[in-house]
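One protein chain omitted, others in place.
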Amino acid sequence: MTTESLLRNHWYAAARIEEVTADAPFARTMLDEPIVLFRSKDGSIAALQDRCPHRKAPLSMGRMVDGEIQCNYHGAKFGGDGVCSLIPSQEGKLISGFAARPYPVTEAHGMIFVWIGEAEKADLDLVPDMGAYGPNAGTGVVGGYMYIKANYLLLVDNLLDLTHIAYLHESTLGATGAEALLAGEMEFEVTGDNIRTVRIVRDQVQTFFAKKTGKFEGQGNLDRFTITNFWAPSYLELQLCNAPSSEHMPKCDVPHHRVHHCITPESDGAVHYYWTMAWYHRPDDADLAKEFHTVTKLAFDEDLPMLEAQQRNIESDPEQSPLVNFEGDKAGVAARKIVTKLLAGENARAAE
Amino acid sequence: MTTESLLRNHWYAAARIEEVTADAPFARTMLDEPIVLFRSKDGSIAALQDRCPHRKAPLSMGRMVDGEIQCNYHGAKFGGDGVCSLIPSQEGKLISGFAARPYPVTEAHGMIFVWIGEAEKADLDLVPDMGAYGPNAGTGVVGGYMYIKANYLLLVDNLLDLTHIAYLHESTLGATGAEALLAGEMEFEVTGDNIRTVRIVRDQVQTFFAKKTGKFEGQGNLDRFTITNFWAPSYLELQLCNAPSSEHMPKCDVPHHRVHHCITPESDGAVHYYWTMAWYHRPDDADLAKEFHTVTKLAFDEDLPMLEAQQRNIESDPEQSPLVNFEGDKAGVAARKIVTKLLAGENARAAE
Partner (left out) sequence: MTTESLLRNHWYAAARIEEVTADAPFARTMLDEPIVLFRSKDGSIAALQDRCPHRKAPLSMGRMVDGEIQCNYHGAKFGGDGVCSLIPSQEGKLISGFAARPYPVTEAHGMIFVWIGEAEKADLDLVPDMGAYGPNAGTGVVGGYMYIKANYLLLVDNLLDLTHIAYLHESTLGATGAEALLAGEMEFEVTGDNIRTVRIVRDQVQTFFAKKTGKFEGQGNLDRFTITNFWAPSYLELQLCNAPSSEHMPKCDVPHHRVHHCITPESDGAVHYYWTMAWYHRPDDADLAKEFHTVTKLAFDEDLPMLEAQQRNIESDPEQSPLVNFEGDKAGVAARKIVTKLLAGENARAAE
């Protein structure tokens, strides 16, 4: 995607809650907009444009004073709502309307979400549900952050077509063999801006994560349901359901483990990527947590150079020849269609 | 400033005199123009375009031969006036009109100044007066050079509004407390292309430099006059005058110390910055000189990341929202007005 592919009227993950404190500002560029996050006086999270309206200094180079952010250049102070509360050199005299632009922001499920587009459209009901990863979900949880210089739709493609595990992740997630990864048909259904795919594979060797928790120790081959949900513009969740093949698993109740993906475009050509993984068997096993974090990070580190190489190859193609789709791309193609539809809607509104 | 803000018909500091010798050429890009400086046969400084007119090799990669500069690619030699005196492969045959473009250049007050614009307008009376920093001024002198990736007007703003010392330089120049730095009204007057501001602060603790020279040892609080002069396009001088508060200093005769600033745009987005500081009490104290150099450099190193962050923040702002001015910006605003007026004049002439 070399033309602008960014949707603005959505919540995007800006940070994990523990990254933003009352002690120091946190900077994050999203959709080309520099944002500074901090915990303000009343305990809520604030998100302001990271350009002091006085002389355009980044507020994130500033300091926290009594729950307000103070610009480190000339000392202007701003509350969580962006309104300036002090101009030190003017002996208490303020300037009417002088404020840093605030953005709608909310915390949920351990993450902080910011709304970059039209503030009046920011609907808390649209915040993605990551309840399954919360502190009271009874799961083990690990997670990570990556910065990837690629358009977010390349990452959506990647996560909606897991057949790549057999090749790109041959030595990590795919080490248990290509057969199980490529077997089975993928079913999918589109409901509004959500896509749900299911791949059912029966009677295959236990994959890495299933073996590691030990839940199916001594039970031989497993059936596996891989359920993937995509919500526009760029949230995904994988649920991996396993059962001994003898049980002929009819549907997925509680998954063996699940992985949530928040993909936040920094720009048309780069993303902030937060992943979170939860599992149900031996949730308190610290060694298991460490191992799950390590192997997942290893695998995603294999994705990174591929995604960035795709991006460079697409950007440098003067012909901008279209992508060709395999059967496994059905879900990715559907996701791009949803994004295209939403983009048309935003552009139509912008043109009004 | 993302649009072109550069004034051409002015003298700009290219180097300190000791940087340019008869032994090796010195390269300096000014106003997007690559310049090579050297001391030529008759002892005067020469400034030529740093592109050999033959095959565009930088002459600054060449060598000095008998006060002429010889291109290191095919050996063409040029005098200080830019005229070619030798083409080795042509056995003495020269080419009529074959010359490197020369620029008006002059040395004064320990600096070398180059005129990039229309040569016939280069008036030596317009060279900034830095006599107070010369070898016979009876002062101690230290100085430095910095390369800053920011538009020159951001540095002009910085130096014309010293209230930033209370915040950005809190641990260095501002360590004696914000109160004295923010107190007092600033008066200013504009005369032609010069701005003069005076801030008078009475009965405050001794600031860093006043304490260090020991001139006012045991004399308690001081009055302080801070006089700043700006000359278009980008020269500034600060004079700091102190006296014991008991004396009710009526005006500034000889300052306690003074700092001169030569700001030379490399391009619209970067500057070469030469600062020079002189003081009158204990001028020969080498330890004091070392300390003054160190603390001034420390402080200016605090300015650098802020100025570069402003520049990035301004360049990346698609809305190019205007700056908002505090009262302390009066002088900076006046300076920008003068620059805008001069730019209009240069552009009108260019359009003739």
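When the chains are written out, they are named A and B in that same order, and each has its own residue count from 1.
In this text, a residue touches a chain if its C-beta (ideal position, glycine included) is under 8 Å from a C-beta of that chain, and two chains touch if they have at least 3 such contacts.
Note that this is a predicted model, so its numbers are computed, not measured.
Novice: May I ask which residue of A:119, A:205, A:254 or A:309 touches the chain that does not appear here?
Specialist: The missing chain is touched by A:309.
Novice: Which listed residue, B:90, B:294 or B:320, touches the chain dropped from view?
Specialist: B:90
Novice: List every residue of chain B that touches the chain not included in the displayed model.
Specialist: Missing-chain contacts on chain B: residues 32, 34, 50-51, 53-58, 61, 70-76, 87-91, 93, 95, 98.
Novice: Residues on chain A that touch the omitted chain in the whole complex?
Specialist: Here the touching residues of chain A are 154, 157, 161, 163-164, 166-168, 178, 182, 305-306, 309-310, 313-314, 316-318, 321, 323-328.
Assume only the chains that are shown with their structure count from here on.
Novice: Report the inter-centroid distance (CA atoms only) between chain A and chain B in whole Å.
Specialist: Here chain A and chain B have centroids separated by 48 Å.
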